[in-house]
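Every protein chain except one is present and positioned as in the full complex.
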Amino acid sequence: MNEKHPMDYLLREDRIPHIWCPGCGLGSSVSCFIMALEDSGLDLNKVVVVSGIGCTGRVAGYINLDSFHTTHGRAIPFATGLALANPELKVVVYSGDGDLIAIGGNHLIHAARRNINMTVICVNNFLYGMTGGQVGPTTPLYAKATTSPYGNFERPFNLVYLAAASGAVYVARWTALHLRRLTKSMTEALQKKGFSFIEIISPCPTSYARRNRLGDGLDQMKFYHDNSIIRHGADPKEADIGFQTKIVVGKFIDVERPDYHTFLTEGLAKVVGERK
Amino acid sequence: MNEKHPMDYLLREDRIPHIWCPGCGLGSSVSCFIMALEDSGLDLNKVVVVSGIGCTGRVAGYINLDSFHTTHGRAIPFATGLALANPELKVVVYSGDGDLIAIGGNHLIHAARRNINMTVICVNNFLYGMTGGQVGPTTPLYAKATTSPYGNFERPFNLVYLAAASGAVYVARWTALHLRRLTKSMTEALQKKGFSFIEIISPCPTSYARRNRLGDGLDQMKFYHDNSIIRHGADPKEADIGFQTKIVVGKFIDVERPDYHTFLTEGLAKVVGERK
Amino acid sequence: MIKDREILTGEHFMNGDFACAEGAIAAGCRFFAGYPITPASEIAERISERFPEVDGIYIQMEDELGSMAAILGASWAGVKSMTCTSGPGFSLMQENIGLGAMTETPCVVVNMQRGGPSTGLPTVLGQQDMMQARWGSHGDYEIIALSPSSPQELFDFTIKAFNLSEMYRVPALVMGDEVVGHMSEKVVIPPKEEIEVYPRRKYTGPAEEYLPYKPDEDLVPQMVAAGEGYRIHVTGLTHDEKGYPVVDAEAQKKLVPRLVNKIRKNAEKIIEIEETNTEDAEVIVLSYGISARTSFRAIELAEKEGIKVGMVKLITVWPFPEKRVYQLASKVAGFVVPEINCGQIVYEVERCVKGKTKVTLVSHPGGHIHDPRDIFQAIRNILK
Amino acid sequence: MIKDREILTGEHFMNGDFACAEGAIAAGCRFFAGYPITPASEIAERISERFPEVDGIYIQMEDELGSMAAILGASWAGVKSMTCTSGPGFSLMQENIGLGAMTETPCVVVNMQRGGPSTGLPTVLGQQDMMQARWGSHGDYEIIALSPSSPQELFDFTIKAFNLSEMYRVPALVMGDEVVGHMSEKVVIPPKEEIEVYPRRKYTGPAEEYLPYKPDEDLVPQMVAAGEGYRIHVTGLTHDEKGYPVVDAEAQKKLVPRLVNKIRKNAEKIIEIEETNTEDAEVIVLSYGISARTSFRAIELAEKEGIKVGMVKLITVWPFPEKRVYQLASKVAGFVVPEINCGQIVYEVERCVKGKTKVTLVSHPGGHIHDPRDIFQAIRNILK
Amino acid sequence: MLLSSLGEKKMKYWRKPLDADKVKVPHGKVRIIKDRCKGCGFCVEYCPRDVLELTDEFNIKGYHFPHAKNEEACVNCGLCELVCPEFAIYNIPAEELEEKDDQG
Amino acid sequence: MLLSSLGEKKMKYWRKPLDADKVKVPHGKVRIIKDRCKGCGFCVEYCPRDVLELTDEFNIKGYHFPHAKNEEACVNCGLCELVCPEFAIYNIPAEELEEKDDQG
Amino acid sequence: MSRQEIKLTGYGGQGIILLGYILGKAASIYSGKNSTMVQSYGPESRGGACSSQVVIADGGIFYPYVTNPDILVSMSQEAYDKFLPELKESGILIIDEDLVTPKKTKKKMTMFSIPATRLAEKMGRKIVANIVMLGFFAEITRAVSFEAMEQAVATSVPKGTEELNLKALSEGRQYAQNILGAEKKDN
Partner (left out) sequence: MSRQEIKLTGYGGQGIILLGYILGKAASIYSGKNSTMVQSYGPESRGGACSSQVVIADGGIFYPYVTNPDILVSMSQEAYDKFLPELKESGILIIDEDLVTPKKTKKKMTMFSIPATRLAEKMGRKIVANIVMLGFFAEITRAVSFEAMEQAVATSVPKGTEELNLKALSEGRQYAQNILGAEKKDN
């Protein structure tokens, strides 16, 4: 495997092949991310990737940027520390739905509320992939998982609505196959100051598809893509996802609000006096 | 102090006088709650109060019902255990804004999402009262607190919006002086199956008013009451609270959705077979 | 409840996690709140499948903080409850394990240990949370912790944990590990009548006289449930016998030493160890959990060389059999303590032998069980 | 930064919490994330007021889990960082203290202990988290913990904690208590030049050769910060010298014992104790924190009766001065260990004396400091 | 202890309208448990009939507590009872009071 | 180690439109790093010009990997490269390929 | 006297802790002595019993608690009832006369009383009752010099309230001087 791939320079290639399953959408999302990093024009020495724990959480370990693989659920507060201690950094949190919305849900809503300058990329595979496919707060109603063997009877979160309601200034959702659009959203989010949130609906053939008899990764990819409806500017409230139903995708929110660090330091400057 | 107050039978009167400050709105809210308990027609032996830690968290210790004073932030999951293990109970979580929205925020949104059968009464005094008045996720912009001595530069949560966005089936907000309306909301919430949420804007003369030079409890009571606008059915999204601005109050949400336990057991019954 | 699905009497080839779940069901557990984590997830998976058959409630919480709080709540609703986790989740549960200790709430926490610290070795074993089990939450308290070394013991000890938890009104811990949890072996589930289940320590006196935190002679108070009309108050604050908060040194002096002593003073009743050939041993191996099995193999090697080796296998790790260890100390040339950590229980052994004999730790930092020869070497070195 | 506001050189009548905050500022701390809790809130309050003057960032997080994670992140951004809490919050921080240990992230955690377990005695003291400081997180690790007994020591030891934390790349704990935190006394803040501050252990070699987890001779690796172009990877998984996850027993064997040994093997350099009259003592009182002050009073009482009492006051509690305690053990009739808990550090003392001398715990469960006469009695009883 | 058997007296009169002065209402009496009071003034301020005022005296905790300066005006509306955060004041219908007094 | 000094090559051609067959496009070549492939079939399925198919062979991990059954049709659109979750396939302009070959 | 022990008591919200702090600071920073102030309060932000304990000494202070105060200040009945038994035989007791009704006791002590809260109320700011008490205390006990007390007050109260507080301080002293003067006259 000495042959080089053009993206290798942004990968820790000595760690490729990665651990993700065949047909998993994670790798595709990372390709888009690498492209977006390029397009963003950012100084890549100042871009930091922070992940929690999970299949998605492994992204930090593959991207050749300063990267932190933290604890389950705590990527956002860890990233908050990075972002505030050195405001020159562009911090990207790349993690899974369970990590960010189940155990990490509180940090998500508070970071969004504060408008911390960070981009959160949440790969939603509808459950906990890494631990073998347990039900989670994004599992669609009636879907099966290892801990909902009779189907899920808990209404899932609509992540884009939750992020928007909490105060994110940029909110988008794509599937892992919306390659160009996803890349564009990632680029916009990277360039945006404040708390941006991108949800990626991604196939998980091993843990999700198998139990629900949805075929392999390719089948899932196709299904999600074919059943998505692009509605830019749609009310995120109306963007619930059911079991194998249509998925509303698009850029839902893109507004201006001063980010936490700017607002704080400018505010303090007025009261305490200019900081050096 | 041998003289009896007509509400004493629902109080642990051997613990009165309570520890709350003069002019604190908490006691008034409890009066309303006692009245609502009455009005609800519920079997009071089956009503359980669960609190976290904080000034408001002390409510559990004063109400003469089965009551649990748990840990900071964990009232809702503790209550979830009670409510699911014995669905005959009506579980009320009575706690502070810091307890429920800061450290406990994750449980709030998830319990609302699941529509656990419980009533959450959140007394919002705009900061952490018990610990002496630190800034919190409900502190209005620019307000002072012991840990925001130069003013708060963090946008606060709009609690009714957050609760609604998370899935609560009943959402209302009143000030501690809307005695009859608050009592009515509490009664409705007690009678409602599913996750109901009531926010009470309440004066905290000691920790909040003093530092912000807002006078005493009476001044705060007056201000909140005089500056509140009743708008039943308003979009909770539009109900942000600023520093000493108008406060939109009313019943915002009252919808039907099967509660978690009902939905789960009915769902399982179909798949696994009838449970005894 | 589906007939015949409560206790699956018979022989099964079953992994430890599943055996643990079956043990819980057999012990009467009917509420489970948890959060997935390797290598404990299979317990939750089994429970989620089995509970609908026995009218239990399974809920997957948003995190371990919530899971621990929920099982305390459920216990106060009168239902036996359990959660399971591994290191990272166990750390997150510590605050509410403390609440469980303070409010004397029966419940069972299973920690299937993996390699740490931090995320460490998520899919392979460690025995590195043994001291955390005892000291992980702030404040003074005592806990009961059991250490299984086979799927069968996971079944048996889970039941034991429920019984001890109800008996002493304290969270009881089952400290398994990845190997025991994921290993499959024959598990014999006895008929229902043969399974000893300790019921809740229910208050039996006149209703008017009930004081929720007035202890019986063995220092444990009697319990009622929410919804039974007693209008109890339960708090994590220091409290009096009524259960009311009293925040001063005096109340603390009445309460906290009792919480500690109800375990310490009943320790001889709680402690269970399995001794093999300790009577005429030259060296004793003290071990627990999966390491005990490796130790037995090492002992076989030593015996081949004519060394007399005794074995103390801990069933209860906490409380620790300090008296018995001291007694044995003066009879042998040394203790060998193999642990899959950098030294934890060995500290207790060192403390308890009071200099009377040598103590050798055989440390393995995790990811694999010991090579039996390392333990064997340590045994031999004692006698050098 | 506002001129002259960095180090408030001079004499102050100041409580311990404020002194701690000033110590942090003097040590170069410029990031603080915390969550209010009695009796530590005043540290945060002071910091929130002072940081804008010295260009530090104060953020109040949504909880202690977030606070701990945030200070780790900030430390990796190259900024010295701190959080403060008390028992319940300390329990919640344990998981990420473990991440700090695993990723070798310098940072300081202040635990102003109150009475526990659980919410316990929120406004009054305890010394009940001493073992938790050592064992509170899952997995094997070692930590450094200091125990101040006055506002002045809170100032001094907070600086010391930052220095040790940077030197050994480990979270350092300042284990205060409510009395020390809320007590006001004279605090002398020296001029800036006289304050010894240990800088970050920055990597100095050629960029291409940098291996983030390759240890120096003292077992501690050199550090860089995010944003400096090194493109590091930092993980809580078991990792190799590159910092890459390697999840097997071999990698574990290389990593975890090093994490433990960088403290154990450097222990003699880290350990600091204050000995008074131990040379010709009949009895030694070993104590720490606020209890050390009560102990001195008790020693005065004993000396009036002609008993020769030595004092070992722990400055570092962890690592524990096990060698010195063993040395002293053979010289005295006994150790008296007063603690505001049901027995924690006394276990270490018992272990270290190896049966060579008597060890008496003088236990107080919290809410008040000892009555010096109780300690005095224990001293006298040793000699009976 | 605190058991359900203590019975739960229904206090219907709490539900009297607050705009009590607009309708014909029974006369009421107000009772103050003086040592529970913390002098917040809520009852004084919000009594629709201006029945109350704070006294000059300190109670056991050091607070000035209210008294009925104008007792006859009380319309038994229940507001003072409901607003009082200290469970320190309550009102009863005049008749009931008399009954009670009779018994006392 | 992995330093910025390694330089960051800009790969402009990724930005070629996906609906590449509608416009005049350069010719491309597709390259497969066979032992990285996990046989998911994404590239095969989504190649707009049907250039690829999975082979019958197993690679080192036991997966069937793609090959270009129809190499000339490649329009260098970059989709296979972007969609491949394994960084196992990429495309280059035909000219560049020749250059590279020249150097090799 | 090389170690003087003072206990200041009342309920939360009266500023008892600040009282102890100022006293300690006056001794430690402005009088060249050593001093330790320990506070203790219940969970209540307001209304609960609350005390601060000040030890003033020439030498080192190990044990920071006050178990048998030389001087006890009581600004609430509850505190008075609770702490009076601790007062040293022939110690000094100072009370707010409106808030404390002294009971019969066999203690040989000297009692001084001042309506500190009422005086503060008259000044329009009940909140400075503690400082009125401090002025009274200073004059009665001479534990530290009045000047040291003034400096400690000025540097301890919130900015902008220095004048009010110094006025309250001298109000208290005034009241003490009147009493002491009156006593003298009586003699």
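Chains here go by letter, A, B, C, D, E, F and G, matching the order in which they are written, and residues are numbered from 1 within each.
Operating definition for what follows: contacts are C-beta pairs under 8 Å (C-beta built on N, C-alpha and C of every residue); 3 or more make two chains touch, one makes a residue touch a chain.
Quick caveat, the model's predicted, so the values are computed rather than measured.
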Sole touch to the unshown chain from C:93, C:183, C:219 or C:378: residue C:183
Touching the hidden chain in the complete assembly: which of C:30, C:134 or C:293 does that?
C:293
Give me the subunit A residues in contact with the hidden chain, please.
17, 19-22, 55, 129-130, 132, 206-207
Interface with the unshown chain - residue positions in subunit C
11-13, 122-124, 179, 182-186, 290, 293-294, 296-297, 300, 369, 372
Residues of subunit F (touch criterion as defined above) contacting the omitted chain:
38, 58, 60-62
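Keep in mind that, in the parts below, only the chains that are shown with their structure count from here on.
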Report, in whole Å, the distance between the mean C-alpha point of subunit A and the mean C-alpha point of subunit C.
38
Based only on mean CA positions, could you tell me how far subunit C sits from subunit F in angstrom?
55
Got the subunit C residues that touch at least 2 other chains?
52, 62-63, 65, 88, 95, 99, 118-119, 122, 229-231, 235-237, 245, 247-248
Could you tell me which residues belong to subunit B and also touch two or more other chains?
12, 17, 20-22, 45, 53, 64, 69, 71, 73, 102-103, 105-106, 110, 130, 132, 137, 150, 264, 268, 271-272
